[in-house]
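Okay, handing you the structure first.
Note that one protein chain is taken out, while the other chains of the complex remain in position.
This part shows chain A:
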Amino acid sequence: MLIIEAFSDALVSGLIAALMAVVNLLPDSVSDAFQYAFMQRALLTSVLVGAICGMLSCYVVLKRWSLLGDAISHAVLPGVAIAYLLGWPFFVGAFITGALTSVGIGAIERNTRIKADAAMGLMFTASFALGVVIISKLASSTHLMHILFGNVLGVKHSALMLTFVASVIAILTVWLAYRPLLLYAFDPQQAQALGFNTQIIHYGLILLLTLTIVASLETVGIILVVAMLITPGATAHLLTDRFKIMLSISVSIGVCSAVIGLWLSVVFNVASGGAIVLVAFGFFIMALLFSPKQGVLMRSLRHRTGHRRI
């Protein structure tokens, strides 16, 4: 155990040193905010969370899983509460209830006449309600607020390590299973005809989503994590017609909004989760206006010149 701890310490300080090398290139007025250890931990967590949320959001957007992302993120709450009750690490409980709820949604959808959206709404609100009830019984309201809205400035070393491990797992999975995931998102029946096990891909993707949500808990919180799972991917979708480019744009937007949002939250002393999501939304608005192909501005310009030619 000592070795693992020493290793994780070294790893984190190495990553932070690398990040700070970049940050120190920025003007002092910006980099000054990041001189404290808690800010550096927050920065590293935000970068990781922004990256994996951005990556997963491509699949969420293309697969129309926005509501499922919302459902899983809410379903994580009772897990956190129960883990708190039993003294487990919170991510274990979160992962279990998140995964259970998504399996439950699938079971209702398949075995009854209830449609997918109703099944999701039903399961995640029930799960969330259970979480609220448990937490109201045993913890303070600030604790609840931190889970719901994130508390990135208070990220501890253990939580940072969890986020790091989750990020490595998520990135490796997407890399190794790049083609099955792409084919499954694009055309599941073709994937099945080629002999890929779409059940495993389906639940694997859901588990990956749950993992990402759990890893993002401390940064943006349960309520706002779904924004990070939709906005970067949706923005990137407006900007490109290539999946790999979409992935990289989406990851960049995730990282940039996490970092900028974190900085703004310190400078203006506002909630960091909210600031991060608003910055991401700002990127989306920019893309909506200025995207070369899908942008509102460019379209109306093209429309006008088209008329003039006639």
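The definition used in the following text is that contacts are C-beta pairs under 8 Å (C-beta built on N, C-alpha and C of every residue); 3 or more make two chains touch, one makes a residue touch a chain; residues count from 1.
The definition used in the following text is that contacts and distances are computed from a predicted model.
Asker: Suppose you had to identify the omitted chain by its UniProt name; would it be "Succinate dehydrogenase", "Manganese/iron transport system ATP-binding protein", "YdbS-like PH domain-containing protein" or "Thioesterase"?
Answerer: "Manganese/iron transport system ATP-binding protein"
Asker: Which of A:183, A:207 or A:288 sits in contact with the chain that's absent?
Answerer: In the complete complex, the chain left out is touched by residue A:183.
Asker: Which of these touches the unseen chain: A:62, A:132 or A:298?
Answerer: Once the missing chain is taken into account, the touching residue is A:62.
Asker: Give the residue, chosen from A:8, A:66, A:198 or A:252, that touches the chain omitted from the document.
Answerer: Counting the whole complex, the residue in contact with the absent chain is A:198.
Asker: For chain A, which residues reach the chain that was dropped from this view?
Answerer: 62, 113, 175-176, 179-180, 182-183, 185-196, 198, 237, 240-246
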